[in-house]
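Have a look at the structure below before the remarks.
Only a portion of the chains appears, each positioned as in the full assembly.
Note that the chains take the letters A and B in the order they are written out, and that residue 1 is the start of every chain.
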Amino acid sequence: MTARLRSLLTAPASRPDLMAKAPRSGPDAVFLDLEDGVPPGAKLSARPDAHTAAESLLADHPKLLVFARVNGLSTPWFDDDVAEALPLGLTGVVVPKLESSTDVDTVEAALDRAGLGGLPVMAGIESAAGVARVQEILRPPVAWCYFGAEDYVADLGGIRTPGNLEVLYARSRVALAARVAEVHAIDQIVADLRDETRYLHDAEEGRALGYQGKLCIHPAQVALAHQVFTPSAEEVERARRLLAAYDAAAARGEATLDFEGQMVDEPMARRARATLAAIGEPVITTPGSSPSAPRTRPR
Amino acid sequence: MTARLRSLLTAPASRPDLMAKAPRSGPDAVFLDLEDGVPPGAKLSARPDAHTAAESLLADHPKLLVFARVNGLSTPWFDDDVAEALPLGLTGVVVPKLESSTDVDTVEAALDRAGLGGLPVMAGIESAAGVARVQEILRPPVAWCYFGAEDYVADLGGIRTPGNLEVLYARSRVALAARVAEVHAIDQIVADLRDETRYLHDAEEGRALGYQGKLCIHPAQVALAHQVFTPSAEEVERARRLLAAYDAAAARGEATLDFEGQMVDEPMARRARATLAAIGEPVITTPGSSPSAPRTRPR
């Protein structure tokens, strides 16, 4: 479903208390993190904890999107994370450091073996190889991705700076590939937990580049993400008017219309639906599977 | 022909008065716009108006490059725009929102059906898919392209800002692809008609990135585009000296020469010819068809 995903709050899978509290800050989505958030010695015990916490969150917070992030394909934990930590009903599984289409095949096979065939995937794009091959990675069952700036720059051998110039190329390229693949793109973390101004500035940059939401590594960042990624009242009103006019035209058998002086067609209607989805209004389309309007080409 | 194209002024095809006045500000090129400039209700009547206006401009202003922009391939108007709005003698047809090599095939077929086979095309690169596939789009009969920042960012789901960081990746990539394909690249519009400083700054950026001219959506922008995209007197003098020395060397059967302490070969001569073309001096080469000097590799 195209639910709004402006904020994606992480909670370590080895901390049942933090996982249980995650909804308090009102995020659109949480991910229970078996990877970076859990030290190697706690990897095994974190699996049942994540499973239990995810089930509770899904039961108690029906509007919350609940993800779990497993350890990467190259670790010894990946397959058993998939087999043991993911309850039925999960919104999706987050797989870090995907680097090729073959990696996506491996994820699909592991999900199938675990009886979770069809579970949508959020791809972590956070290495040089991942960015270099992002176009081939962003295909079903990948329905979301996030750009991991810290890991990307570490892998590149570069340096992270507040100016973000060193990630502008990769961050732009990932957002573009996501748009072409109709994948929901989530922007990089901001590591400094106390710097609200930087978070807001970083989020504005991400939104300008085409990201639709942002990672939150602390509950206090959730409200900041919502502040930036929520459409304005004016944008929402316009989207409602446009869709009303578009649906009326469709009922008359017309594919394009003159809306407030502008030619409107299916792509613009899709954007208007995304705007409404972003404020939580019910929508019917499904990302990745939404049928594009057939191109009308008179002979 | 490699004519200078520093400024490309738009005029709505539904406004015969504005089309007739377009040459007054002295642009290098105009395009009569059947797409964004014309509301859906006026699309049909704009075709004969554009046809008539283009014929008059070509007859009365022999040095002016005259283009017409048709509606996009996915609209119901594309084929009849091509069939009815384009007079013989037109400099080229502008096709917005091209997104693949297949789209270019479709344009060629439509031109053939309309008896306009061989008419060069200016490709609008202004969507996520268009930028992602720009390399395959920029091939004959495409001889020019423009980067449409507003449509690109809207399609991406991003936000346009005066800082232009959100388009730096795409704008750079389009300019590079154009250079490799030997296609003349035209830079994005500046929507704020009253902000001369922003236009000049934006044009300087575009020129630094490799663009050779800029869209003008108001006659007052034409002089600003010329101010930025005209080579300096010093650049012109150097180009003349270089070509004289190069032609003398060629007459002696030499492919490279020492020109003012620098090794000069065909690529540098080509750039010098482009400089002279940019100030309107006659040139003989044709973009896309100019033969590169064979690589001289002694066995």
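Methods note: a contact is a pair of C-beta atoms (placed from the backbone, for glycine too) under 8 Å apart; a residue touches a chain by one contact, two chains touch by 3 or more.
This one's a predicted model, so the numbers in the text were calculated from it and none came from an experiment.
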item: Given 2 placed chains, full-complex copy number; value: 3
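Keep in mind that, in the parts below, only the chains that are shown with their structure count from here on.
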item: Chain B contact footprint on chain A (complex, rising order); value: 135, 168-169, 172-173, 175-177, 179-180, 204-205, 207-210, 212, 255-258, 261, 263, 265, 267, 271, 274, 295-299
item: Contacting residues of chain B [partner chain A, same complex]; value: 36, 39-41, 73-76, 78-80, 106, 128-129, 131-132, 153-161, 165-166, 168-170
